[in-house]
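Shown here: the complex without one of its protein chains, the others still in place.
Each chain gets a letter, A, B and C, in the order it is written, and its residues are counted from 1.
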Amino acid sequence: MGKKSKVIETRIQAKPEQLKLLRGVVRDAVHMSGCSDKTVERVVLAVNEAGMNIIQHAYKNNPEGEIILEIIDNDTELLFRVTDFAEPVDINNIKPRPLDKLRPGGLGTHFINEIMDEVVYSIPKCGVGNQVVMKKTIKSD
Amino acid sequence: MGKKSKVIETRIQAKPEQLKLLRGVVRDAVHMSGCSDKTVERVVLAVNEAGMNIIQHAYKNNPEGEIILEIIDNDTELLFRVTDFAEPVDINNIKPRPLDKLRPGGLGTHFINEIMDEVVYSIPKCGVGNQVVMKKTIKSD
Amino acid sequence: MGELRAVTYKITQHAGYSVVHLKGDVDLSTSPIARKLILECIEAKHSVLVDLSEVAYIDSSGVASLVEGYQLAKTNGVEFGLVNVSQAALDVLQLARLDTVFPIHASLDDLSKVMR
Partner (left out) sequence: MGELRAVTYKITQHAGYSVVHLKGDVDLSTSPIARKLILECIEAKHSVLVDLSEVAYIDSSGVASLVEGYQLAKTNGVEFGLVNVSQAALDVLQLARLDTVFPIHASLDDLSKVMR
């Protein structure tokens, strides 16, 4: 193929209970790409964490917000684009805690960075909302 | 509650391989509503058939088209709105074959009518595309 | 991905029948493969049993392939039946009112016992 094609786009409300639906979409789509079960579950975790961070930090738990997940098949890699419509956040603040310090928080971004091959946060041109694009190289393992 | 809330919106390309992703979304969402496994699988089938009919009859197997599925939680019922952007179709032609005539085709609309409590086809106001809204009453059975 | 990842269905021989083992989701993307296998066997004048034990999901396109097999078998004077029908498949056949049309066998070991 060698060309980009959108596999699926999914829009949920920014509520904790809806993350399960997002995970189901990611699980099915990544599974169809031929990854091992372990890789599937890791990618599911990473996308879940991105969604969770949007709920908690971008929308500050306001359930009125919406989250869009787009999965793009780039032949040798899958792209996960997650978009919100919250106030633009300070991208410099998005970082994991040092893992040697044992604290309950700060694991989500670590999971994302560990699992994905590339992670880029940006603020859409229209000046509202935030976007993160996560790239996962696909080896049919 | 007693108020409408959109559970999830999903957009796929009108390709046979993508129906599996649509089914996964429906399965998870209906499962979360507390239906029995049998009801879940039937609703999955009905929505699949609606998507399949759009691929075959509205887009005439042109894979460039898109299909949007919205699942709306209406407290006592779930609404499934499926939208395409194909040429408006003749709604009068959308009907099952008589079941006593054994033919390979004409089962999809029968499944939809059998499983759903209400099915309404319409042409969106903008004059392009088609829409079907299927209603399923929810008993936590 | 996005490409048709061709499923492979197994065909075995049992007591003079070709047994076509379907599995997983038999839907618009996979039923053409199922249909082709079933019809080829019947065109070769084999009696056919379709084993549905591993079918997790079947939609109207999958059921249509079974109906075609049933009809071509009649034309060609061979037998056509289903065996080991999974609960998921049986529920769809019932919805289609086809559970009383197809001969449905409980198992390969007991083909005489047709379930009705």
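We take it that a residue touches a chain if its C-beta (ideal position, glycine included) is under 8 Å from a C-beta of that chain, and two chains touch if they have at least 3 such contacts.
Remember, predicted model here, so these are calculated numbers, not experimental data.
The set of subunit A residues touching the chain not shown comprises 13, 15-20, 23, 38, 41-42, 44-45, 48-49, 52, 55-56, 99, 102-105, 107-108, 110-111, 114-115.
The rule is short, and it goes like this: only the chains that are shown with their structure count from here on.
The chain with its C-alpha centre at the largest distance from the centre of subunit C is A. Taking the mean of all protein Cα atoms as the centre, the chain whose own Cα mean lies nearest is B.
In terms of their C-alpha centroids, the spacing between subunit A and subunit B amounts to 28 Å. A straight line joining the Cα centres of subunit A and subunit C is 41 Å long. For subunit B, the set of residues touching two or more other chains reads 13, 17-18, 20. Residues of subunit C in contact with two or more other chains: 2-3, 5.
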